[in-house]
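Only one protein chain is missing from this complex, and each of the others stays in its spot.
Moving on to chain A:
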Amino acid sequence: MANIIGAITTSHIPAIANAMANGLEQTPYWKPFFDAYPPVRDWLNEKKPDVIILFYNDHGLEFFIDKKPTFAIGVADEYHNSDEGWGIPTIPPVTGESELSWHIANSIVDEGFDMTICQEMRVDHGLTVPLNLMWPGHQYGHVKVIPVCINCEQYPMAQPWRTFELGRAIGRAVASYEEDINVVVFGTGGMSHQLDGERAGFINRAFDIDCLDKLVSDPEALTKYTNLDLVEQGGAQAVELNMHIAMRGTLLGKVTELHRNYHAPISNTGSGLMLLEHEMPK
């Protein structure tokens, strides 16, 4: 049986990639952020997961608003990054896992999640920054990644209760996969931030910390929020918390918090790093 052994929340902002490319990790601005990552990297290197299921949002690389999927899943053997408008250097491809991807797609569509299923999908910083944070120097080629993309850009958006249920359906799909493989789930993005409008620069530290607490011990409480509640409490782009909520949904068994760091601001955001260990339900 496939086994979800843990989950990680992490920021995915493009400025992190620039900091890493320019070797700024130990400068005063970045140090409190990057110094939190080695324990998580060590855990990944010890556990050696076969597959990462990665929840992220596309910021206008693969998807435009001509056709904007609410939920999309990649089923390819390989994914590529591309220029997102800033001329960032092209990075190595991301390895996919088509068999489990198709198994998840089959299972969750049968459960009522009408996914957009993608055999080609350019993946943006939302997916590549977390991988590079976990395996610096873009050394992530050995791990197979299943991208799950959630619309966080255009209303109407799936509500937190729904993204949590999506996670739960994916958790059940993994549990029903016969091959003995280890899976880790990433919830990326967030936490509180607002990029646009006169309210730009809004960060809510207390709200973020409360969300991290609830992700561990009371995730159902987060599903009571609407997206507009998240906007009010955490700023316009706090809807990216939906990726954290979906991640937590996949954890159907016992959850233990192993590591946490909260730091703000990084660029315009509150950044929450958390490592959760998971025991599959009997």
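The working rule: a residue touches a chain if its C-beta (ideal position, glycine included) is under 8 Å from a C-beta of that chain, and two chains touch if they have at least 3 such contacts; residues count from 1.
We take it that contacts and distances are computed from a predicted model.
*Asks:* Quick one: the chain not pictured, UniProt calls it what, "Tetratricopeptide repeat-containing protein", "Transport permease protein", "NADH-quinone oxidoreductase subunit K" or "Protocatechuate 4,5-dioxygenase alpha subunit"?
*Replies:* "Protocatechuate 4,5-dioxygenase alpha subunit"
*Asks:* Sort through A:H59, A:R248 or A:H278 and give me the one touching the missing partner chain.
*Replies:* With A:H59, A:R248 or A:H278 as choices, the missing chain is touched by A:H59.
*Asks:* Which listed residue (A:L24, A:L195, A:L252 or A:M280) would be found touching the missing chain in the intact complex?
*Replies:* Candidates A:L24, A:L195, A:L252 or A:M280; residue touching the omitted chain: A:L195.
*Asks:* Please pick, from A:N22, A:N45, A:Q119 or A:Q154, the residue that touches the omitted chain in the full complex.
*Replies:* Of all options in A:N22, A:N45, A:Q119 or A:Q154, contact with the hidden chain holds for A:Q154.
*Asks:* Given the full complex, what residues of chain A touch the hidden partner chain?
*Replies:* These residues touch the chain not displayed: 15, 59-61, 64-66, 82-87, 153-156, 194-206, 228, 231-232, 236-237, 263-265, 267-268, 270.
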